[in-house]
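Here you go, one structure.
As you look at this complex, bear in mind that one protein chain is not there, while each of the others sits in place.
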Amino acid sequence: MELLTGILTSTIALGAIYAASSVSLALLWGSISMLNLAHGAMIVIGAYGSVALVTGLGLPWWTGLLGGMIAGAAGGLLLYVSQVRWIFGKANFDLRIIILTMAFSTIVVDLINNLIGAKILRQPFQVEGRFDLGALSIGHQTLLVVCCSALMVLLLQLVVHKTNLGRLIRAVSQDITAARLNGVPVQAVIFQVTVLAGIISGASGVLLTSSTTVYPGAGFDPLLKALIVCVLGGLGSIPGALAASFALAGLETTVQYTLGVKWGFPVSLLVVVLVLVYRPTGLFGRQELERN
Amino acid sequence: MRSMKSRDLLILLLFVGVLSLLPALGLSRYVLGQITLFILWAAVVSQWNLVFGVAGILSIGHMALFAVGGYATALMGLYFGMSLWWTLPVAALAGLLMSLVMAFATFRLRGAYVVVVTLAIAMTVYQLLVTDVACFRQTQSVCYSFSGGARGLSRFGDFGFRELLGYSSAPLGNFYLSLIMLALSILVAIMVVYSPYGQAFKAMRDNEVCAASRGIEIRKYQAIVFAVSGVFTGLSGGVYAGVIGTFGPQVLELSTLLFLLSMMVVGGRGTIWGPVVGTIVLALIDEGFRDLAAWRNTAYAAVLSIILLTLPEGLMGGFASLRKWALSPRKEG
Partner (left out) sequence: MTHSPQHLLEVRGLTKAYGAMKATNDLSFHVDRGEVLGIGGPNGAGKTTLFDLLSGVTPPTAGRILFEGADITGLGASAICHLGISRTFQLNAVFNSQTVADNLKTCAYFGSEKRLVPGLNYDRRSEIRAAEVLDLTGLTDYADVMAGALPVLQLKLLMIGCAIVSHPKLLLLDEPVGGLNPAEIETCAAVFRQLRDFHGTTIVVIEHVMSFMTAFADRIMILHHGAKLHEGAAGSLADNPEVVDVFLGVSGAADSRKGAQAEEVGNATS
């Protein structure tokens, strides 16, 4: 029984983190077909942003999340200005942006390593204490992370479905030529989507590293996990990313409890690969028949 | 097309010929070692280019093929104490098997999905290696894991050049072995690209549905391109292990991935000589940043970004486009 509740709480905690960190990927892929491998860099930037605000400037702990969002926004801005803006709509955008964002990520990690140092830091966005209800024991931190993740995802869905920006994003993602012809300021929309994705990535970086530590390479594992989650859910589908987050979290947790920690990722990957054999565009992905 | 193939074979002959004369320049041990290293990287990138550039399959997990080849050699050398020459066929086989794993995993996938799955496979191999801490051998107080874990393997033997050529000339043996590997890798690339196989790969890349409708069995040729590159990349890994003397999970790190990817992209993916040109450029950058080692990765990333933003076909690709434009019949009106 204790094993089961342990797996359940871990699944919810992990799933929430995966969800928070994968929706920004899903957003960018779904709206402008951009696989953002700089997402890991945004996560790290966000984590350090939180540290800067709280540990550096001495602001209260909860501003950490805000710091992450601001830093992430800056990262998204930089990404747009240095890369997306120049090659969006040009030939081979899909492939070029993948490699470019990899390069971006490398430069960011180098900058952090050289300018701030590789010292491992503690994420200040924390609360202490636990809830104990009989067999169930959940840390306050875990609850905080889950709530913040849920809030973030909810806000994103609100933006996408209820705001004007969301409407424009959906127009651009469905048919860019039609959007342009209808007077949608495409570059402006792309700019806002990139910054928005940066904000979400940055915030998720704060949440992620709150239970681990902050160091320059902290973004890579979450990036890999987020990629797998999005691919399983179907690149570009936010509901898909959500479903896949919890499915994968559950699978990974179960494997870790039974076979051992190091088998969590390999087994998850194997399952994802098998799913992709039957559904090559993921569980909820768009099936596109390309004739050219 | 036959004339282009002859031209490239001639260039290969000249290129290898020139390189083989380099040791006569009396280079230092260090420089010779660095050239040897980059010769091996060029061999790997030439094979990766077949999958990524010629066939258009966006696999970025190629280093996993290299890694299994290297580990096959290192492990067999370490645990069976055999001469590393015998391990080379095993390294090639290991590369082949790993490449087929990648091929099957990505058969039905396209584009970004291939990127993610191949990256994840390579990173899984990395993770499994790095988390291998269980004691496999014990010597007195030191515990060794099976694969060497994060530190990797060393002292597993070599190609016997010290015995053959003497201590001071041993690096020459490594150099020429690597040069043979590069020549083989590029030769295979040339033979493949100018054959019906290569045409099938390029057709798949240009327009997959059309290729299938013209009789090209897509999965079969996907498997073939993976397999060919797997054999020669695995072999390169084995040679690398024997030449360098150590082999560890560092070859699977993101920085190594980006380094080699830069060679392919900067040089010009899909072209025969792009990988070689790219390797030379990246080698020069690497040397240039020897003192600023902390910024080396940034240097590669910056050059890569500039090329992708301004000349996405890479140096050789840009050069080829220029030639085509100059030679094409001009359209009137």
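Per-chain numbering from 1; labels A and B assigned in written order.
Here is the rule we go by: a residue touches a chain if its C-beta (ideal position, glycine included) is under 8 Å from a C-beta of that chain, and two chains touch if they have at least 3 such contacts.
In this text the structure is predicted, and so the values were computed from the model without any measurement.
Colleague: Among B:Ile216, B:Ile285 or B:Ala302, which residue is in touch with the absent chain?
Modeller: Counting the whole complex, the residue in contact with the absent chain is B:Ile216.
Colleague: Identify the residue among B:Met191, B:Ile244 or B:Leu309 that touches the chain left out of the display.
Modeller: In the full complex, the listed residue that touches the missing chain is B:Met191.
Colleague: Would you indicate which residue among B:Arg162, B:Arg205 or B:Arg296 is in contact with the undisplayed chain?
Modeller: The one listed residue touching the chain not shown is B:Arg205.
Colleague: Since one chain isn't shown, list which residues of chain B touch it in the complete complex.
Modeller: Residues 1, 191, 195-197, 199-200, 202-203, 205-207, 209-218, 270, 324, 328-329, 331 of chain B touch the chain absent from view.
Keep in mind that, in the parts below, only the chains that are shown with their structure count from here on.
Colleague: Any idea how many Å lie between the Cα centroids of chain A and chain B?
Modeller: Centres of chain A and chain B (C-alpha means) sit 31 Å apart.
Colleague: Where on chain B is chain A touching in the complex?
Modeller: Touching chain A from chain B are residues 58, 105, 107-113, 115-117, 119-121, 123-124, 127-128, 131, 207-209, 254-255, 258, 261, 265, 294-295, 297-298, 300-302, 304-305, 308-309, 312.
Colleague: Give the list of chain A residues in touch with chain B in this complex.
Modeller: 29, 35, 82-83, 86-87, 91-92, 94-96, 98-100, 102-104, 106-107, 109-111, 113-114, 220, 224, 227-228, 230-231, 235, 261-262, 265-266, 269, 272-273, 276-277, 280-282, 290-292
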